[in-house]
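Yeah, one chain of the complex is gone here, protein chain that is, but the others are all in their spots.
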Amino acid sequence: MNNTHTGQAGKKLSLKEKYALMTRGLGWDTSYEPMDKVFDQLGLEGIRIHDWDKWEDPFRLTMDAYWKYQAEKERKLYAVLDAFQQNNGHLNISDARYVNTLKLFFTGITPAEYNAHRLFAMLGRQFPGPGAAIACQMQAVDELRHVQTQIHSISQYNKYFNGLHDHSVMNDRLWYLSVPKSFFEDAISSGPFEQIIAISFALEYLLTNLVFMPFMSGAAYNGDMATVTFGFSSQSDEARHMTLGLECIKFVLEQDPGNVEIIQRYLDKWFWRGYKVLGLVSMMLDYMLPRKVMSWKEAWEIYFVQNGGSLFNDLSRYGLRMPRHWEQSVAEAEHLSHQTWNSFYNFSDAAAFHVWLPSDEDMAWLSEKYPNTFDQHYRPRIEHYRRLQAEGKRYYNPSLPMLCQTCQIPLIFTEGDDPTRTSHRETEHEGEKYHFCSDGCQEVFEQQPDKYVSAWLPAHQILQGNCFAPDADPQAAGFQAEAEVMRYFHVNPGQDNMDYEGSQDEANWRLWKGLSPDGASKAPPAA
Amino acid sequence: MNPIQSTVFMALQTNDDTRPIIEALQRDNPAAVVHRLPAMVKIDAPGRLVLRRSTVEEILGTAWDLQAINLNLISLSGNVDETEDEMVLHWNR
């Protein structure tokens, strides 16, 4: 036995000490190659970090504990998925209309999770402090988990419903999916600090609750066991990710007073970018869940106004303020879902999911939740569409909409103080005119015009003939441009889109549930 | 500054693993408000919420590893301070 090393059980280490010893010392200051060559993206943004050791590890998970707990989660999740598949769990949902929320989620959000997987791998490599790098690496592998558990949960639905069959290609090509796609590509193409502020803080901490909490409760309410299970299982990782977002912003702010201004600019931008993407969630909550849990307005009040307010109260000691235009997001909560659903109703012949008009019960719920706006502005329009449908004149908008250069949503929203006037802003850059849906989007553009002029705007690309499959020949006799664009999107017209009533989804659902095939489609009873 | 009351919260899956956790949170945080939603329980508290391992163990009657909260946590809000004995959510002011 030697005398310097006892090999006997030493003092008991606290979680924090153990984590620091096993993790913090792993990195070193390189000397054969300069540090700024090994970590060569840190200087891109003007953020100054003086001491990476000041990073506080939010959750002190060592790899062994990570494997242990994550395996436990996966055992539980896949046991549910197996049971779900074996028992045709898709038949237990409230109504087949519900599946359309999954279509939007799977084509819009799941590919975003894939981008997050790669983005956090970038950060895991770029941050020189092992504490920060490891937190990002764990999130990188978690995000891969989310992609895959979503694929495995949706797998069963894909076997029985249309529109879920080609999520990756659709995300790259389908017009409205350029909204979430461009959001994530905006983040991933930024420098490392903007990447982490955009996703960990603005999206995960400030906004992700809006997607998962009401939506997953909605899934539970509508009998979708698979989605509730993967959703809540993903959320158990999100709790870690949100904490990373908060720790990260505090760390950067504490490192140098000069960072505050840059971070505030990032927050203003990413709050607005994120809020615009969430318009899709507003429509899911208010119009697409057959049994509704809470309105968009209520969700925004709880998860943004209250939580976000508490958060910014806390961050004000660093000199940060609430993001620009947050008041506008609150005022618009009265209108957002109605205007968004209306657009999808009009363009649903070019989408990959079904739409429908709200039932009488739905409209009663909407007027209760939106007493200031629904009966006045939106009920009359829906009743008008109903009359047209009854006369066999279902309205589709045949034109290509003007898109916002920043968020890429069509100019469908109205002025905050006048819901009868379309909100439209424009600016000139190098002799070209650019259009925006809002002041917020115009400001984002004006900060980095050279970035946003390169955006792949679907409406423009369609008109320029860039949305045809390689084997399509626009010169050929009888060339059907619209059908060819849908083929490029990998959307089967009539089968994947247009009205739920009369769709193959509806016919199959009636068959499987033993409902009369010709009876009028009936919404489920209000919960 | 905005005039909003700073609330912290923890949201947990509704299942048998979280029942003792929720009970412990109620016991140790008299000001906490428990909301039972579909498949989920959300616990709000003004400014501060503490989860103590010892309280959960007392309710459970067996040893419990605080990191096991990872299995059932859905969301949270507030700064997190975690040791092996307790997890505290708080706003600093």
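Note that the chains are named A and B in the order they appear, and that numbering of residues resets to 1 at the start of each chain.
Note that in this section contacts are C-beta pairs under 8 Å (C-beta built on N, C-alpha and C of every residue); 3 or more make two chains touch, one makes a residue touch a chain.
Here is the rule we use: contacts and distances are computed from a predicted model.
The chain not displayed here is annotated in its UniProt record as "Phenol hydroxylase", chosen from "Cell wall polymerase", "Phenol hydroxylase", "Sulfate transport system permease protein CysW" or "N-methylglutamate synthase subunit C". Within the full complex, the chain left out of the display is in contact with A. Summary of contacts with the chain left out: across A:97, A:167, A:241 or A:297, the touching residue is A:167.
Contact with the chain not shown here comes from a single listed residue; of A:80, A:122, A:363 or A:459, that residue is A:122.
Contact between chain A and the absent chain runs through residues 1-2, 5-13, 18, 21-23, 25-28, 30-33, 37-38, 40-41, 44, 62-64, 66-68, 70-72, 74-75, 77-78, 87-88, 91, 111, 114-115, 117-118, 121-122, 124-125, 130, 133-134, 137-138, 140-141, 144-145, 147-149, 151-152, 155, 158-162, 164-169, 171-173, 178, 181-182, 185-186, 188-192, 451-452, 454-456, 461, 490, 504, 508, 511-512, 514.
FYI, only the chains that are shown with their structure count from here on.
One finds 27 Å separating the Cα centroids of chain A and chain B. Residues 14-16, 58-61, 65, 69, 72-73, 76, 209, 212-213, 216-218, 220-221, 228, 232, 235-236, 238-240, 242-243, 246, 293, 305-307, 309-314, 316-317, 322 of chain A are the ones touching chain B in the complex. Across the interface of their complex, chain A is touched by residues 1-2, 4-9, 11, 13, 37-40, 67-68, 70-80, 82-84, 91-93 of chain B.
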